[in-house]
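Here is the structure we will look at.
For this view, one protein chain was removed and the others were kept in their places.
Presenting chain A:
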């Protein structure tokens, strides 16, 4: 506490995955526009890109808060009103 971190420490843990990430995101963006939005949502694509990218993430994502979302059921459900803080959020 109280000590400013060195600048080099702001370089991020997932940077080694940047190439795999771009490959996956490019594939996803294409699938999203050309298939998913046109009603062809029966089949997932970009599976191999996704697996390589995730494997990299699981090795480099050292933040525990984030890595739990990598688990199979780690879909965050922030829409769920039970988990939402918005109802208390009226200005006082």
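Here, a residue touches a chain if its C-beta (ideal position, glycine included) is under 8 Å from a C-beta of that chain, and two chains touch if they have at least 3 such contacts; residues count from 1.
We take it that contacts and distances are computed from a predicted model.
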Listed names "PRELI/MSF1 domain-containing protein", "DNA primase large subunit C-terminal domain-containing protein", "Cytochrome c oxidase subunit" or "Isoaspartyl peptidase/L-asparaginase", matching UniProt entry of the absent chain: "PRELI/MSF1 domain-containing protein"
Touching residues on chain A - with respect to the absent chain: 1-5, 10, 12, 14-15, 17, 21-22, 24-25, 28-29, 32-33, 36-37, 39, 41-44, 50, 53, 57, 61, 63, 65-66, 69-71, 74-79, 84-86, 88-92
